[in-house]
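A single protein chain has been omitted; all remaining protein chains appear in their positions.
Order as written gives the chain letters A and B; numbering starts at 1 within each chain.
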Amino acid sequence: MMEWETVIGLEVHVQLATKTKIFSGASTAFGAAPNTQACAIDLAMPGTLPVPNEQAFRYAVMFGLAIDAEIGKCSVFERKNYFYPDLPKGYQTTQLDAPIVGPGHVEIQLADGSTKSIRIHHAHLEEDAGKSLHEDFHGMSGIDLNRAGTPLIEIVSEPDMRSSEEAVAFARKLHSIVTSLGICDGEMSQGSMRFDVNVSVRLKGTEELGTRTETKNLNSFKFMEDAIKLEVERQIDLIEEGGEVVQETRLYNGETKTARSMRSKEEANDYRYFPCPDLLPVELDDDYIDAIRQQLPELPDARQARFVEQHGLSDYDAGMLAADAATAQFFETATEQCGDAKLAANWVMGEVSAHLNNEEKGIKDSPVTALQLAGLIARIKDNTISNKIAKQVFEAMWNGEGDADAIIEAKGLKQMSDTGELEKIVDEVIAGNPAMVEDWLASDEKKRKKKMGGFMGPIMKATKGQANPGMVNQILSKKLNDML
Amino acid sequence: MDRSDIAKLAELARIEVSEATVDEVAKSITDVLALVDQLQAADTEGVAPMAHPLDATQRLRADQVSEDNRREQFQTQAPAAEQGLYLVPKVID
Partner (left out) sequence: MHNLTIAELIKGLGNKDFSSEELTRHYLNRIQRLDGNYNSYISVTEDIALEQAQAADKRLAAGEAPALCGVPIAHKDIFCTNGVRTSCGSKMLDNFVPPYDATVVENFRNDGAVMLGKVNMDEFAMGSSNETSFYGAVKNPWDTNCVPGGSSGGSAAAVAARLAPAATATDTGGSIRQPASLCGLTGLKPTYGRVSRWGMIAFASSLDQGGPMTRTAEDAAIMLNSMASFDAKDSTCVDHELSDYTASLNDSIAGLKIGVPKEYFSEGLNPQTAERIQAAIAEYEKLGAQVQEISLPHTHLAVPAYYVIAPAECSANLSRFDGVRYGYRCEDPKDLADLYKRSRGEGFGEEVKRRIMVGAYALSAGYYDAYYRKAQQVRRLIKQDFVDAFQDVDVIMGPTATAPAFEFGAKSNDPVAMYLEDIYTIATNLAGLPGLSIPCGLVDNKPVGLQLIGNFFAEAKLLNAAHQFQLATDFHTLTAPGIE
């Protein structure tokens, strides 16, 4: 049995959260009717000319600073020539030899808790293409150019990843960085981040890289993971059966979990890059870059450290909460309001996250706000409700039934904490279950503790689950022990 | 420049060159390339390529929306459009 090593490099397209296109003043808002946000420049009407968006440069510089990269003080746009209906000019304006972001690195955390540094080769600014809609218009495709000209940074990694897990960790970390910087909305389902994965395999211990394939346009972490696993398996099988990997572009289908070669992208791959004569070199000075550096928002690693320090969270919990800027914000708002970081952390990572995942929602779309969650946690803390009841309340909050207090009130879920009331019920249960009492009295000390739990069922039933479990325990224990 | 070179260039430039004219096209492009080949004699050792006549640098634009939706007007120019989309023969990836 040969032992194989996987080598993975990523090219990540990140849509920048600018208001307008990279070369025109048309809006980049998502979801507009087709071609309503494609202006004369985006449509490549004759005689139109590009003027670059300063904010796109600012965002790219922020990314460069976040990954500790050299910033390209003189970057140059080039034309990459190819014909495609979603590319109106017949060339993509991009950067090649003089990109805005030079070599940098990103630290990822692995499952075993260790960290690994992934090198970034460079990141460059470029324009996005439009979309071909394949619904049938009498055998034709429809072209929507709203997306054409949306600013992208393409982040190109070195082939430093050795497994799909590492690749996903890297991708998640990039997501975490760009959303923390606020330079990308991170909405994967809207294509705000798309991954091309370069995969090759080689015998463990060998230096030379195998022939790689590129699987294009993966827009979820899950698809990326599956596509890599599938491709690694395919390549190993191919080689072990005496075949050879062919350098090619592949397309992964997330629904069928299959991939195929994209031969149409193969032919005539001669892009004839040359400097765009409609644009001049972009020079950024130290003052500009320093000013951006000084306003850089908190990055995920720093935030994680702060959560450990300030909120007393474990490294793991802090890492989970700090990764996504919106989640971190949610957690911090809830914590601030309820004053209990640990409970807030548990709830955000637990119920909130589970419900969001279930409905494939981002935290920004959570029906339960951070303030509402804090209101619920406050009722747990002051013993108004138990943890168990709290989940019931959360469910109702999720369904839009109102704040925690209103739901507790409306549904009469308030915990029974009246000592006299509880003593009465405990007495009734003891009186009504003589056999259980006999059994308890006859047991040894060790077993008594366990058997005491048997009384909880009838007590909770009698109180419709609203008895404060701690108080019941205290009262029951005292009364039983008094009978010894 | 032979016929296959012209075929390759025609493909790259997405221009149909008819069978009847391909030899003529090959000859004229060969002539032009002979003219530009005079460049090879120039001593350009250490000379930086010049993309623009002026040593100017790029101005950047503020990120403000300045364009309205003019789809209907733009699409009066389209050879084929429907439901706001430009139509082309089926795109196959």
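Assume a contact is a pair of C-beta atoms (placed from the backbone, for glycine too) under 8 Å apart; a residue touches a chain by one contact, two chains touch by 3 or more.
Treat the numbers as computed from the prediction; the structure is a model and nothing was measured.
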Sole contact to the chain not displayed, among A:A26, A:I155, A:V245 or A:L279: A:L279
Candidate in contact with the missing chain, chosen from A:G9, A:P34, A:P50 or A:P300: A:P50
Residue, one of A:P34, A:G64, A:P85 or A:G210, that touches the chain absent here: A:P85
Where the unshown chain meets chain A, residue by residue: 40, 43-52, 79, 81, 83, 85, 88-91, 143, 270, 272-274, 277-280
Where the unshown chain meets chain B, residue by residue: 6, 9-10, 12-18, 21, 25, 28-29, 31-40, 42, 44, 47-54, 56, 58-59, 61, 70, 73-74, 76-80, 86, 88-92
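Following the convention adopted for this analysis, only the chains that are shown with their structure count from here on.
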Chain A-touching residues of chain B, taken from the complex the two chains share: 11-12, 14, 51-52, 56-67, 69-71, 74-75, 80, 82-93
Complex interface listing, chain A residues touching chain B: 18-20, 24-27, 33-40, 43, 45, 51-57, 83-86, 132-134, 137, 139-145, 251, 262, 264-265, 268, 270, 272, 275, 277, 279-283
